[in-house]
Every structure is written in structure tokens, then in C-alpha cells.
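Yeah, one chain of the complex is gone here, protein chain that is, but the others are all in their spots.
The block that comes next holds subunit A.
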Amino acid sequence: MRTFQPRRILLSVAAPVLALLVAFVITSLILWAVGDPVAEVWKTLLGAPRPRQVVNIVNSASVLYLSAIAVAVGFRMNLFNIGVDGQYRVAAFAGALFAGQAWLPGPLNVLLTLVVAMVAGGLWASIAAWLKVRRGVSEVISTIMLNAIATGLVQWLLLKVSSQEKGSNAIGTKLIPESSRLDGFALIPNASNRVYTLVLLAILVGVAYWFVLGKTRFGFDLRATGRSESAAVASGVKVPRMVMTAMIASGALAGLVGMPLLFGQDYQYGTTFQAGLGFAGIGIALLGRNNAIGIAFASLLWAYLDQQSNGLQIRAGVAPELVNIIQGVILFAVVIAYELIRRADLRLEQNRVARELAAQSPSTPATQGASA
């Protein structure tokens, strides 16, 4: 980190503020155009959440965080793992199936289930990795296809193993034993519900992600491969092996996505298990710029919007899908804003350097170059 630069910080603040402002204006315009109550919508969305809603936000954010980190591992080396969605469902199913057997007592069952889920997710991702390394198949195509296959496979297996409760129309794997269910923490005062115990898992994964990618040789190689494959090859990185490793790591992390839900809420994998988390993770990884802290805030923002959208119909009479529009606009605006700010920053930096050079004696040749 270089010296304190007020300009840089100001510009950094400008990007997200700009993006949120744009999202605010565009959404308001849409609401106004279709004749919905603009003021009511913002009142509902921006109103302070109640304690139990805060718990929901934290819980939901932890799950989204795991998903986004899984995606980000791939992103950092230019691998677009669109398959997190399929990977987490395969893994959650495998994990739920394993945990439901109750072969091990309480916490041991939880720990080993996490391992099973990571292995399942990693194995599923390894198909795409193998196809890319050996056959040159784009991971975008193969992971999208594998998502569809995962849906069919999991459903087929679910029908084979599921037990249907009397009078219920839902199906699911065997419930995990009481001793392996995690009660959660009563973190938020006055809330009737609890924060998932496995929020800790999300934090742990975040720290590991930051450490491995930022502080280890492996992380450096991975990022180098992402920046420039040819340069990485030249510096002795075995790219196919990196692709394999990164993809499988991404899949293994994706395997953890469903775990807070499994142990903290659903206690089984069934027809009502949350879907679509993998795709949400892609957006959040983009918004958080693949950064461990950035993704944490992006997840919280996403979870906050999702949570607040629930009341839209009840309080403002507007469809909750409006929040999808807001989230989409934020993403677009953020990507554009970051680029605009980057260019502005570059221009200002060039101007500064030029000014400094001009101020120096004309005899000194400008050999140092801009340090932008």
C-alpha cells in the first residue's frame, strides 16, 4: 500500500455511490413509468429491518458469501465457473444423504458431512476441469450443461432415496439426527430466530481465501495465470494443473454453500431446498470485485435487498421481483462506474506526472514513466 492519497480515496467512494445513485434513479423511473408508488417502495426497501430480519439478512448473506467466494476463486484466474449452481446442489444432496444416515455422533457427523460435500462439489467440478484441460472445452459451456445434468441427476437420485412423509407433497432425504442439528447463536437481541452456526464457516472460508490467494505462492501463480497465461507459462507455472486445481477448489467451496441451510434450517435436502444460489454468487463476486471483504459487503447488500423485498407486496403493493431489477441495475452501474473511475484516475495521474515533470528542470529526461 502506498502513501495516503486523498484523491484516490475520493474516487473510490465515487464509484459505488454513483452506482447506487444510478440504480436508485433508474428504479424510480421504472416505478414511475408503470405507475407504482415510488415513495412507498423506497420506504419499504430502505426501512430499518427488525431484529429477526437482521438475523435473516446475516444468515442469507453467509450462504451467498460462500457461493460468491467459490465463483471468485475461478474468476481470479479467468475461469468462469458458471457451474457453482449445479455443484452446490450435487454437494448439498450428497451431504444431506450422508448426514441423514447418522453414522457418526453429533458434531463429528457435521464435520465429516462438510468434507463429503466438498468432495462431491469438487468431483462434479472436476468433470468441467478435465474437459477443459484435456479437450479444450470452454468451462462456460460445460458448466452450464453440467448444471442441467446436476438438476436431473439429483432429482432422479432424490426420487430413489427419498422418504415421503404422510400427507405431505414434498419429498426429501432423511432428516439429519437432532444431535447434528446446529442451534445457532442468539447474536441479535430481541430476535426470535438465531444466526446460523455455520456463519463461522463463511468467515473461515473468507479468511482462507484472502490468505491463500494473497499470501501464498499458489495464490500468486493462480492470479498470475489469470492476468496473463503466457507470462505465467514463461515464469514456470504449469497452467493445466492450475486450471484443474482452481476449478476443483472452486467446486469444493461451492460444496459448502448449502451447508448452513442444511444444518441450520432445512435439516434435509428436498424439493424446497433453496435454488439459484450459484447464479446469485456470480453477481456478488462481480460486485465485490473478487475481494474477500468486498464480497462480504456485497453479500450483505444482496441479502438486505432480498429480505426487504419480501414486504414490498404487503406494504407497497409492488411485486418483489422489483428487487431483481434493482440488483441487476446495481451490477451494471457498478461495473460501468468502476471503469469510468479507473479512466478518470489514470487521466488525473498522467496529468499529475506531467505537471511534476514540467516543474522539474527541462534538462532531466522523463524516463521514469507514470506509476499508475
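Criterion: contacts are C-beta pairs under 8 Å (C-beta built on N, C-alpha and C of every residue); 3 or more make two chains touch, one makes a residue touch a chain; residues count from 1.
We take it that contacts and distances are computed from a predicted model.
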| item | value |
| --- | --- |
| Protein that the absent chain corresponds to, by UniProt name, given "Homoserine O-acetyltransferase", "Nucleoside-binding protein", "Cysteine desulfurase IscS" or "acetyl-CoA C-acyltransferase" | "Nucleoside-binding protein" |
| Residue of A:Q101, A:S138 or A:Q164 touching the missing chain in the full complex | A:Q164 |
| Selected from A:Q101, A:T216, A:S235 or A:T272 as touching the chain missing from the view | A:T272 |
| Footprint left on subunit A by the chain that the document does not show | 1, 8-9, 11-13, 15-17, 19-20, 40, 42-43, 46-48, 52-53, 56, 59-60, 63, 89, 151-152, 155-156, 159, 164-171, 192-193, 261, 265-266, 271-277, 280, 287-289, 291, 293-295, 297-298, 300-301, 304, 306-307, 309-311, 313-315, 319-321, 324, 334, 338, 341-342, 345 |
